[in-house]
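What follows is subunit A.
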Amino acid sequence: MSLVAASTAAPAAPAVEGAPEAAVATLARRGIGEVVLEVKDISLAFGGVKALTDISFDVREHEIRAIIGPNGAGKSSMLNCINGVYQPQKGSISLRGRTFAHMNPRQVAEMGVARTFQSLALFKGMSVLDNIMAGRNLKMKTNLFQQAIRWGAAEREETANRRVVEGIIDFLEIQAYRKTPVGKMPYGLQKRVDLGRALAMEPQVLLLDEPMAGMNVEEKQDMSRFILDVNDEFGTTIVLIEHDMSVVMDLSDRVVVLDYGKKIGDGTPAEVRHNPEVIRAYLGTAH
Partner candidate 1 sequence: MLYRENGQFKTSYRADQQIFPIVQDRIAIALLLVVAAVVIPWTAPEYLFRAILIPFLILSLAALGLNILVGYCGQISLGTGAFMAVGAYAAYNFTVRIQGMPLIVALLLGGVCATAIGVLFGIPSLRIKGLYLAVATLAAQFFTDWAFLRIKWFTNDSLSGSVNVGGLQVFGWPIDTPVQKYLFCLAFVVVFALLAKNLVRGHLGREWMAIRDMDVAAEVIGIRPVYAKLTAFAVSSFIVGVAGGLWGFVHLGSWEPAAFSIDRSFQLLFMVIIGGLGSIMGSFFGAAFIVVLPIILDNLPYWFDVPIDTALASHLTFMIFGALIVFFLIVEPHGIARLWSTGKEKLRLWPFPH
Partner candidate 2 sequence: MRLNSIRMATAIGAALLAAVAATPAAFAQAKEQFFPVLVYRTGAYAPNGVPFANGYVDYLKLVNAQGGINGVKISFEECETGYATDKGVECYERLKGKNGGATLFQPLSTGITFALTEKAPGDKIPLITAGYGRSESADGTVFKWNFPLAGTYWVAADVLVQYLAKKEGGFDKLKGKKITLVYHDSPYGKEPIPLLQERAKMHGFEFNSIPVTHPGVEQKAAWLQIRQNRPDYVLLWGWGVMNSTAIKEAVATGFPRDKMYGVWWAAAEPDVKDVGDGAKGYNGLALQHGAEPNSRVVKEVLAQVHGKGQGTGPKEEVGQVLYMRGLMSAMLGVEGVRRAQERYGKGKWMSPEQVRWGLENLTLDQKKLDALGFAGVMRPISTSCADHMGAAWARVQTWDGSKWTFTSDWLQADDAILRPMVRSAAEKYATEKKLSKRTPEDCQT
């Protein structure tokens, strides 16, 4: 293993900065377009603890972009910055060319960025239906009074959105669970509901935080299928966090590798696979 590392050290070196030719080639092949999301030297720290240092990368229209790294590499923190849940101390994030000094989650959501969570963050007290319906809240415009009376506008709006949500439920094959409280569902299916809630927002960019964590093989396959379908059918750009390399390699177009809050690799799966630092960070720890 260390041999491999040595041999691939030289060619892989340039892969660290920017996106090299090989990568661009692949992108072209899958008809991937403009940069939709650009992260510039983000740094984030809690008190003294540095979670992220000078992270930069970009995400292009319609691609599947993976962020990998061992546990505690700062992957989730990265997503939280993009969502505006955390405010980075340094750096900027721009969506479709618009740069925000202060991201707030609402704005990000309105810009069409949706997200799923690593540790399930579903609304436990609510049914599957309500969880996914909640994802539609940006699309629902009736005011408090109209809803209180319900009859008329609110009713119509509710029904219309319900139709969309039922579509998502069918897509995720969880019809049987419609009315069950999410708390009572098997873990794998909860993950689907989480995805469903995100899809209900009809996002252009979809951030997935370890969608396959803790799943068995079949569940993983189902989930990958869903992700690819979403990417193809709706042309949704996907940013995917995983610590399990294998999954990432066959799913994603380009990969960013984080370790201890630093970016140590960026490029196509192939390039990254041979990046010595990545190997050290990963397999090194694996030994």
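As a convention for this text, contacts are C-beta pairs under 8 Å (C-beta built on N, C-alpha and C of every residue); 3 or more make two chains touch, one makes a residue touch a chain; residues count from 1.
Here is how the candidates were picked: all candidates are chains of the complex that A comes from, given by their letters.
Everything numeric in this text was worked out from a predicted model, so none of it was measured.
Looking at 1 or 2, the chain of this complex that touches subunit A is the one numbered 1. Against candidate 1, in their complex, subunit A makes its touches with residues 83, 85, 105-106, 108-110, 114-115, 117, 121-126, 130, 133-138, 140, 142, 144, 147-150, 154-155, 157-159, 161-163, 166, 197-198, 201.
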